[in-house]
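The excerpt is restricted to a subset of chains, each kept in its original location.
The chains carry the letters A, B, C and D, assigned in the order they are written, with residues numbered from 1 in each.
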Amino acid sequence: MRKKRKGKLTQKIGTPPGTLIYTGDNKDVKPRIRVFEFDEESYKEKELSSLDDWDFSPDSGTVYWVDVVGLSDSEELFRKLRDLCGIHLLVLEDVLNVNHRPKAEYFDDYIFVILKMLTYADDNGVGVESEQVSLIWGSNYVVTFQEREGDVFEGIRDRIRNNKGIVRKEKACYLAYLLIDSVVDNYFAVLEKLGERVEEFEELVITDPSYEIVGNIHNLKRELIELRKSIWPLREVLGVLYKGDSDMIKPCAVYFRDVYDHTVEIIDIVETYREMASGLLDVFLSSLSNKMNEVMKVLTMIATIFIPLTFIAGIYGMNFKYMPELDWKWGYPLVLIVMVFISICMVLYFKRKRWF
Amino acid sequence: MRKKRKGKLTQKIGTPPGTLIYTGDNKDVKPRIRVFEFDEESYKEKELSSLDDWDFSPDSGTVYWVDVVGLSDSEELFRKLRDLCGIHLLVLEDVLNVNHRPKAEYFDDYIFVILKMLTYADDNGVGVESEQVSLIWGSNYVVTFQEREGDVFEGIRDRIRNNKGIVRKEKACYLAYLLIDSVVDNYFAVLEKLGERVEEFEELVITDPSYEIVGNIHNLKRELIELRKSIWPLREVLGVLYKGDSDMIKPCAVYFRDVYDHTVEIIDIVETYREMASGLLDVFLSSLSNKMNEVMKVLTMIATIFIPLTFIAGIYGMNFKYMPELDWKWGYPLVLIVMVFISICMVLYFKRKRWF
Amino acid sequence: MRKKRKGKLTQKIGTPPGTLIYTGDNKDVKPRIRVFEFDEESYKEKELSSLDDWDFSPDSGTVYWVDVVGLSDSEELFRKLRDLCGIHLLVLEDVLNVNHRPKAEYFDDYIFVILKMLTYADDNGVGVESEQVSLIWGSNYVVTFQEREGDVFEGIRDRIRNNKGIVRKEKACYLAYLLIDSVVDNYFAVLEKLGERVEEFEELVITDPSYEIVGNIHNLKRELIELRKSIWPLREVLGVLYKGDSDMIKPCAVYFRDVYDHTVEIIDIVETYREMASGLLDVFLSSLSNKMNEVMKVLTMIATIFIPLTFIAGIYGMNFKYMPELDWKWGYPLVLIVMVFISICMVLYFKRKRWF
Amino acid sequence: MRKKRKGKLTQKIGTPPGTLIYTGDNKDVKPRIRVFEFDEESYKEKELSSLDDWDFSPDSGTVYWVDVVGLSDSEELFRKLRDLCGIHLLVLEDVLNVNHRPKAEYFDDYIFVILKMLTYADDNGVGVESEQVSLIWGSNYVVTFQEREGDVFEGIRDRIRNNKGIVRKEKACYLAYLLIDSVVDNYFAVLEKLGERVEEFEELVITDPSYEIVGNIHNLKRELIELRKSIWPLREVLGVLYKGDSDMIKPCAVYFRDVYDHTVEIIDIVETYREMASGLLDVFLSSLSNKMNEVMKVLTMIATIFIPLTFIAGIYGMNFKYMPELDWKWGYPLVLIVMVFISICMVLYFKRKRWF
């Protein structure tokens, strides 16, 4: 989740509305376009070199899923989408602005949704990774956009190909629901990883607190803040969707409400983690203070026992001519006894004060 | 309340909607089905091996309570429920997803409610334990689902069997109310236990603060956070119920409002405990700082009194040939007097500064 | 406000709705029932042994105040109230549940209100004490319930007896208003006491911070949290009342709005106190840190000045045969001068660093 | 803003509604009544000894401003106001209760507003001072009440006398607006003073943190809390006013909206100051911790360098008969060289650890 922010926020400054600038990192890649056409009986899957080859019949019973991967170099593609489906220029601009906040917008003929697809990259130490997915769906088509190969939709493609479940029997909104649900489901995988880290830190901070944990807790908190930034608007998006009364929503409203439930649950979990992570730093500080207390007690006990004894030894190390004690026969053992007595008193004093 | 989260959040990823997967721990148990049939005059209680044996007459004056315990291996059962009562597949999916957030949903013919049944297991050190209970009720039936044997409904079964109270005179919604009320009532037992721990820690942190308490307070805070996660949606659930104008609610609205009152009270108590628990760590830190202050004062007083004295003794321990004081007759007693004088000054200085 | 919570929350678990259990401490007391009957001209006051003796004429111009003290042993009383005024069983259950949250409920023929009557017991160190007062009023009667003798209504009884103010000219709702107003007014007395403690602690924590204050501040915070738990629902109650359009409210709406004003003011004050009390612990921690700094500076100055000097004395206390300085005539005074010089340097260094 | 709270909150306890008790400090002062009568052409200003002398014509085109200063001894005055303008007794009670929360209330024939007039008394160290101002206005009159001589209305009196601006051309609500606006405008003067203190403390806490600042910051926070208590209800008041559709508001709604803007701005500023003041204590604690660190480093360096050296000197100060080193010719210089070497090592160690 940690990338250099350099320039990320400023690329669109000064551009007129509707300027189609791709703001992500995956430049100079030709978009790969696949079209899935299906109804209950038949199914076709084509890879198109251009959208010109898409034979789209708007009001037929066939459902089309146009699956676009790669957003640079896509002006041609977008121009045709406008012609075929009548998508507003500002929508296409938002598709290309891959730093956009999740949102849902209703239009007369289609619905536009931006989501963040999260994955947790364990091995390379990056933690949570985020890719923007945009969906546009009308009465019988769904268009999805993503930046890079690799997504969480493989299971859905499978169900279409093999006519599993009811996806081939339902309308486009059901496909849209499936896609959104599968993005949202994956948040739980990310949360599980973060939850493991929270628990690991909780364990560590109590049993074996070391300073490295501060940086780790701070990073965890930052990741949770970032995560929350994706998730709160996600809930808004789904709240907007399941309550919507558009024709592109109604037949699937009960499904969208189910996904909405999940987003509420995700927020609950994130907020719980955040509270726990916040508490961890306080616990660490307590344990640090406690350790310091222990260290100080050791120092104080040693110093308090030996400094007076050393002083007494210093007294009888003075070179005065006339020091009667020095000539006593029992002077030396007497002094030793006095010293032992003082030590015992001190130790008893510390015992009573329960310093050890 | 502390379980390994391993896999808990991720089991449903990739499954199509309506996939009936039980997500809990109590697997490989055949569901035990009991049916209570009753009206004002008669009462029957049967244990069924399959729901086929349930002779359900939808529009009769009889009320049916189908009490299901054990959720694994329940596909057969659920298929029949769909046939008999027309329950939506997504509802049945949620019944099996025992990590679901509490919620209430209205349908045309029935109401669906998910609750968390909390119990406090004192003896084995686990603290708060949670089991998901789902209720579905229509005009003359209630179906309840739980994972494990053992619940808080025994008193209600008793009232049905012995015709105590008005339960046999009322409709299905009154039975649903009784079940929900008895789940909610049990929250007070959990709160009482937690309240005792809060008070115990409050006592300890002032009178005898030791480091172990930090871990205990942190655990308490985590349990309260978890508890709150069950309770806030519970209030929503009951707010939704008592304000509802469905036929399955209206006759019992006044009762649901009474339970709603209780949930508001529970939230008040949980939030109070949370605030107190938060304050405890601050009090502990204060007491730690205070102790450190005491330790430092002891060290400083000892060091400040004896280090200068030791220095003076060191002076007269030097071996210079020409040190006139060493030859004085009263040199030694004079030095001792000077040392006593310095000590007295120091002690007075600390007295004035109120260090002891 | 501090009582053992033992069992307080759990007494009602398992009871059917409408079970009339008194949940307070003042058991085995026969309720004392007084009835005040009055209209503009006449006035009667009777102590009844049973409600049978109450000659209640529902639609007359007379206003009745039934003043019940003591809630145990009240089943008989409640049965008659149901007969005479048609009070719902759940209402009577809430009257007996003296740990209930303040609330207001509208019914067709009457209004039901639960309040907490607060008093501040200075002498016995208990702090804020709370007693539940319930009111039920219809068009021409008011019933009040309290647990123990002693209340804040004596002034109102006086006004009825002596026909002071307009209470004998107005309807039952005006009497209800007077009773509620006089409960709410007393909150200011409690707040004044708490405000004095806040100010006292503010003074102490700056001028003479000692560790005992931490416990005191924590107790104060807990009392304020408890207080808030009574007061927020109180505001809700009065908001519900003054906006109500029931016949039992309308003629007195302007008065209820006046009490509502007071509750808003009370909340303002409580929240202010809470913020101040929260800040106090931070101030105490600052003052503790500051004191520790002072202590450490004293230690460091003493140690830093005398440790090097003692080292020099140690050097010339060594017994090497060949140490030329020891034989110098001015060796001893020279060493003393060097020591004085080092001390002055150190003192100047600390001065420059502004350590004293 | 700091006064003894003694008795301030409790004076009204036990009084019937509409009891006209002045709750402020400025007792035993006869109210001074001035009346300004004006329309576009004419203007009269009279000081009345009693309201009997006010010749008020309710429906004329003349606007009357009755300017009352001093609230004790005002029963006579209030009785006449009730007769002339029909003001409700509860309103007059609130006018006299000078600790009332700011509020606005609509009545059929008039509007009632309570405000706090704030001034900042720099010289006598009191800080923010507050005086309650009440306004009642009808279609052609405005009555204002204040406790003491001295207000922020002199400019408005001037504009009336000299027919500046449009005040003589407009209705009573415009005069009311002018009065409220001039009270609100003065909040900015108070904020400016507080802002200077915030900035001064910010400077101090970084550059020259001393313990006195904790008390000062705490006082500042308390003043800001008190200020906020006046300002949030003030915004409510003006929100209520500018949205009102009463005849006493409508012609001036655009003006009230302008003042509303100001109150929103004032809240923004107060909240900003509060956040800054809260942060200051944390900064102070950091700087204290940092200083402690510096002090500890000095102590540790001195101790760590000299304690081992003193030990070595102690070794050769022992009086054993058989210590070969003591007889070596180069024993003494060798020991000195060893000591210098150890010191250099220590210093290098601290350098590497970047302790100075």
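Criterion: a contact is a pair of C-beta atoms (placed from the backbone, for glycine too) under 8 Å apart; a residue touches a chain by one contact, two chains touch by 3 or more.
Remember, predicted model here, so these are calculated numbers, not experimental data.
Trainee: Please state: how many copies of the shared sequence does the complete assembly contain, given 4 in place?
Mentor: 5
To be clear about the criterion, only the chains that are shown with their structure count from here on.
Trainee: So which chains are sitting against subunit B and subunit D at once?
Mentor: C
Trainee: Give a one-word verdict, same or different, on whether subunit A and subunit B use largely identical residue numbers at their interface, taking over half shared as same.
Mentor: different
Trainee: By how many degrees does subunit A turn when fitted onto subunit D using C-alpha atoms, rounded in steps of 5?
Mentor: So the copies are related by a turn of 145 degrees.
Trainee: Using CA atom averages as chain centres, what separation in Å is found between subunit B and subunit C?
Mentor: 26
Trainee: Specify, in ascending order, the residues of subunit D that touch 2 or more different other chains.
Mentor: Expected reply: 317.
Trainee: Connecting every touching chain pair, does the picture come out as line, ring, star, complete or other?
Mentor: Looks like a simple chain-to-chain line, open at both ends.
Trainee: Give the list of subunit B residues in touch with subunit A in this complex.
Mentor: 5-10, 12-14, 16-17, 88, 90, 94, 100-101, 103, 211, 214-215, 218, 221-222, 225-226, 229, 281, 284-285, 288-289, 291-292, 295-296, 298-299, 302-303, 306-307, 309-310, 313-314, 316-319, 323, 325-332, 335-336
Trainee: Please output the residues of subunit C touching subunit D within their complex, sorted ascending.
Mentor: Touching subunit D: residues 155, 159, 164-165, 167, 177-178, 181-182, 185-186, 188-189, 191-192, 195-196, 199, 202, 206, 254-255, 258, 261, 264-265, 268-269, 272, 275-276, 279, 282-283, 285-287, 289-290, 292-293, 296-297, 299-300, 303-304, 307-308, 310-311, 314-315, 317-323, 355 of subunit C.
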